[in-house]
Every structure is written in C-alpha cells, then in structure tokens.
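Yeah, one chain of the complex is gone here, protein chain that is, but the others are all in their spots.
Each chain gets a letter, A and B, in the order it is written, and its residues are counted from 1.
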Amino acid sequence: MDDRHANPFIDMQRVSYVYTPQQRQGHGGQVQALRDINLRVRQGEYVVVLGHNGSGKSTLARHCNALLTPTSGRVLVAGMDTSDRTMQRAIRDKVGMIFQNPDNQIIATVVEDDVAWALTMRGLPAALIRERVEEAMEVVGISDLRERAPQQLSGGQKQRLAIAGVLALRPQCIVADEATAQLDPLSRREIVALLHKLNREPGLTVIQVTHLLEEAALAERIVILQQGQIVMEGPPTDIFSDLERLRRLKLAIPEPIELAARLREAGLPLAPDALTVEALAREMAR
Amino acid sequence: MFSKISLGVYYPGNSLFHRLQARTKLLIMVWLAVVVAIANGREWHFAPYIVVVALLLLAIVLSGIPPRVLWQRLWLLLLLTLIGIPPAIFFSNVGTTILATYGPWHVPYGTLRLIILAASILPLTYLLLSLLRTARARALQRRIWFRSTRILVLLLTIIALLFLWLTRHSPASGLQPIGPIVLTYDGVWYTMAFFVAFLTLYTFSLLLTMTTSPIALIEGMTLLMTPLRWLKLPVDDFALMTLIALRFVPTLLEEAEQLVKAQMSRGADLTQGTLRERLQSMTMLFVPFMQATFRRAAELATALEARGYQSEQRQTLLHEKTIQWSDVVVILVVAGSTLGALLFQG
Partner (left out) sequence: MTEPIITTQHLTCIYAPGPQQKVALNDISLEIERGSCTAIIGVTGSGKSTLVQHFNGLLRPTSGRVIVNGLDTGAAGVDLQALRRYVGMLFQFPEMQLFERTVFADVAFGPRRQKLERREVRRRVFHALDTVGLPHEQFAARSPFELSGGQMRRVALAGVLAMSPSVLILDEPTSGLDADAREEFYYYLQRIKEERGVTIVLVSHDMAEVATLADWLCVLHQGQLVMQGPPRHIFAHGDQLRKWGLAAPPLSELLTLLRQQGMTIPAETLTLDEAFSLLRLKLKDRIV
C-alpha cells in the first residue's frame, strides 16, 4: 500500500461547519456551510475545489490551515489536529494561504518587507531572513520589484507578492482561496501557471479554490461542492465528460470545451484528456 | 490619483546623515527641543540658539539634500512665519521695559459710519446677485468662489452691523480710540526666540523624515520605547498599527476618491443644495467608507492570522542595525556643544 495513501497530508474526517448568526452579521440565522465532508489530500497533489458562490468552498479551504475549526468532525494536517490551539502556528507554517483580494493581504509599505514580514514575526535572524526573501522573490519572479510600494503593483503582481510571502516560510502546502477572481484573464493564467510550477518544483501540495472551470483543466483531482457537500470528485477527464451535470451545478462551461463535446457527439474522435485550448487545437488539427 | 503621489517626503541618498540610525536622529531631535526650551527661559542668551542653528546647518550639509529641495518644502512656512512675526511682536506686552509706543489713534464715529456705509455696496451687490434668476446670474451662482465667499461676506456684514448697533448712542463727533501699540524689550526677545526655535526644529524634523524611511522610523521608535515594554505596554502592537496605517493610507485615499466620484455621479454634491441634502451627501460618503474599511480590516486580520501573527511578538528588525561609530560621534558632538552653550556665561 502506498505510504502516501496511508498518511495523507490533509485529512478531513466527517467535517461539518455551522456559521452562527453573529458571524453572518444579520444575513439570516445559522447556516450549515459544510456537511459531513470527507477529504484526503496527498502530499504533492494538485487539487482544485470548484463550486459556485455559497457552495462552501472557501469554508473548506479555511479548515486546511486552522483558520476555522470544524463544529463536528476533525481535520488533521500532517498528523496535527487543527482544533489543538498549541499546534496552530506549526500548522500555519506548513500550510500557507493566499486570498481573493490582492490588497488586503499585503501589510508592509515595500515589497521586500512584506515578503519578510512573516519571518520577522517569528524572530528569525536577519541574515537568514534576507536569504529566504531573496529565494522566494526569485521563484515567483518579483526580484526587480523589491523596492516598490504595494499600490504601484498590478493585481497579478500583488498575488505573486502574496505567494512569495507564503513561500518564505517554506511551507509544504499552499491554498489559493479564489486568488484569481479579481484578476484580468492573462494575470489569472499567470498565477495558475505559477501554482502549477510550484507543484512540480519544489513539489508543493496545492489546493486551488475557484468557480472557474477552465482553471481546473490541469488539476490532478477536482472536487466539486454544492451546498456544503462534495457532489463530484475525480480526475479532470472524468469530471469534464459530464457537462450536463456541471451545468446543473451552475458552473459555466468554457466554449472550447463545449465545442469539443458537441464535436465528439457528432462522431469526431477527440482524446478525452484534451481539456486545454492548446491540447484541443492539436487534437483537431491532427 | 492621490495615491500615486508618494505619501512620505523621503529623499533617497547615502550621506552620513542618511546612514545614521533612526533612533539616533530621534534622540537628537528630542534633545534639541529640550535645549531650546531651557534656553527660551533665559533672556538675551544667544549662545544656545547660535549652536542649534549651526548644528542645523551642519546637518543640512551632511545630509546631501540639495538646498533647492529643502526650500521647496520650507518656503510656505517661512513666509507664513515672517508674516506672523510683526503682529506677534507688537501685541506681546510682556515685561516692563518699553521700547516704543505707537498711537493711540482717534477716529470720529461719524467717519467710521460713513466708511461702513460706503463699503456696504459690496454685500448688497452680493445679495442681489444671489437672488437674481437670470441665466447669467445662475451661472455665476454655480461658481465655487462665489459660494465660498458667501460666509465671509455674511461674517463681515454681521460685524459691521454689530459695531453700528453697539455705538449707536455715541455722537458723530465722539472719538473711537484705536490702539495704542506698545513694543516691549521682553516681547521682542520672546517672540524672536520662539520663532527661531520653531523654524529650526521644524527644519530639523523635515530633515529627519527626508533621510529616514518610514519603516526605519517605526523601528527606531520601537527600540526607543523598549523601557515601556518592561511596563507591559503593547509596544510591538503599536509598531504594527503604525505600519499598517502607513501601508493603507494611500489605498484608502484611492477608495475614498472612487466613492466620492461614484456618489457624485448619482447627484450627491457637498457644495450645493439644502442643508438636509448636504448632510445626506456626507452620510453617503461616510457610511459606505466606514463599512468598506471595516470589511477590509476583517480580511486583513484573517490574512495576518494565516501568516502566523500572534500578539506581542518580538520581531526581528531589518532596518535598524546596531549603533555605529558615526552615531556615537554625532551624539557626543551634539550633546557637548549644546551643553557647553547652555553653560556659557559670557
């Protein structure tokens, strides 16, 4: 038996979560955001969590780094229970997170300082900090922006900065909570490409939360949520083969995928794993 | 658009002054303020002031900042100060040695009333223009300068009417005394001392902010406040709050500007309309802005938590280093020269 299966990096066991009325700020009574979720994420896996707004995907993401703890069930991160307060720091060292609003996660007045911030908070020696900061900025490609102020950066650059800040802690996993939602199309692709690069080398586990189907094409596994429950799970090839179900789940089908599906229906043999525009073009032009 | 203008006045450079530690510069500033305060109490004792001004000039030279740049930031204040000196000198009647006396001048009430009557043409025309309904009058009423002088005109009219009413019993030939203006020995000293102190300290603080990055300043202050940490005061949290404020002010300005434009597009106008409408316009700006800021703060708090923030953590400081030789020398020079000047009894 594969050792990775035996000890998943993130293990969510029968997790349920209920938002209390005061958390919802008067938007109604209690809401069951997650119902009996069972999810195992292996080390080095690239998982995309899909769902429309309100499906519980962000709530799920926040259980991965102990920002939220389940109302019932438990979450184990590298064997540590997230409800154990003494382990919270250690868990957050292993699982880093970037958020939807690029601005509201940058804390320093200068790019370099922001990448270093989490490290300074831990009281590490200055020389070590400098080294890690250089490394992180190099990997995400913002070394030449080091002296800039946050307001001079574009949305895509801000998200790269956020990723660098997470990387400086040398985590094992990075969770992107709708990190591309407020970016323009090219920046979105850039960030997704960066996440894939980090997944390949240095082998980070990536959990990407999104409502865009096209960002899931290169995932290892897709998990789809609706009303707090996992309704579909599997590799992209399986998921994309049932477009009708995806439509019912209120997910927008990208036009090239739709086109390919129609052509397949009309009898044209296209490889089922051709899910990106490039792959489809190659298949069609064969 | 506002946010594109850099908030600080930091002027990058590598001069000796730039390389001094932030806490050294802060300590010097506080020390100079103390010296000046002490010197202010002693009459006609020029030595401390000469020394302080000399140190200031030395600092300017050492900082490598072109005088032109400094002048750009100082000229307005300098102008206002120079305008303020004469009235201050003439109206501070301190002490007993009188240097000179001017006036009092006596003006007959009749003449005053005539002057006021003649000048009343201005508010009357203003009133007329405000009430007319022709197209050209309307266009004029919309001009911003027209609306903002309304208050001034109203104020002057009230003062004039008040004067006329209060002096209504005085005969036309009665005399209204104006003045006298007395110039005293001590008055001159205190005024001059105060202004010199004010200007030098201001220039020095300008130099400080121009040669020290905001972060270094915060770190410097944090280090200087170490004794407060022993008293269990939240020094590190304070430093973090200052940092967040510095970081977000440009972003918040941009958001506020955006909000103003959005509400203006809906018809909100702070300068026109009834009082009720204007209050409503203020609510339209205030309420959404506060809500947006709270939402932003909540999101930031979550992000900080995710990055492992814990209250009252001893942070590694990246910008302030250990005390160098240059710091020690500078401190000794400043302390030595100022103390010497204070003790000098020539």
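Basically, contacts are C-beta pairs under 8 Å (C-beta built on N, C-alpha and C of every residue); 3 or more make two chains touch, one makes a residue touch a chain.
Just so it is clear, the structure is predicted and the values come from calculations on it, not from any experiment.
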Query raised in the report: Where does the absent chain touch, in terms of which shown chains it meets?
Result: A, B
Query - Option from B:68, B:133 or B:261 whose C-beta touches the chain left out - result: B:261
Query raised in the report: Touching the missing chain, which residues of chain A?
Result: 26-28, 52-53, 154-155, 181-182, 184-186, 189, 211, 214, 250-252, 254-256, 258-259, 262-263, 266-269, 277-278, 280-282, 284-285
Query raised in the report: What residues on chain B make contact with the chain left out of this view?
Result: 1, 4-5, 139, 142, 258-259, 261-269, 272-273, 277, 280, 283-284, 287-288, 291-292
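Here is the rule we go by: only the chains that are shown with their structure count from here on.
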Query raised in the report: Cα centroid separation between chain A and chain B, in whole Å?
Result: 48
Query raised in the report: Residues of chain A touching chain B in their complex?
Result: 65, 67, 89, 92-93, 96-97, 99, 101, 103-110, 113, 116-126, 129-130, 149-151, 165-166, 169
Query raised in the report: Within the complex, which stretch of chain B touches chain A?
Result: 3-4, 6, 214-215, 243-244, 246-247, 250-251, 254, 296, 299-300, 302-310, 313-318
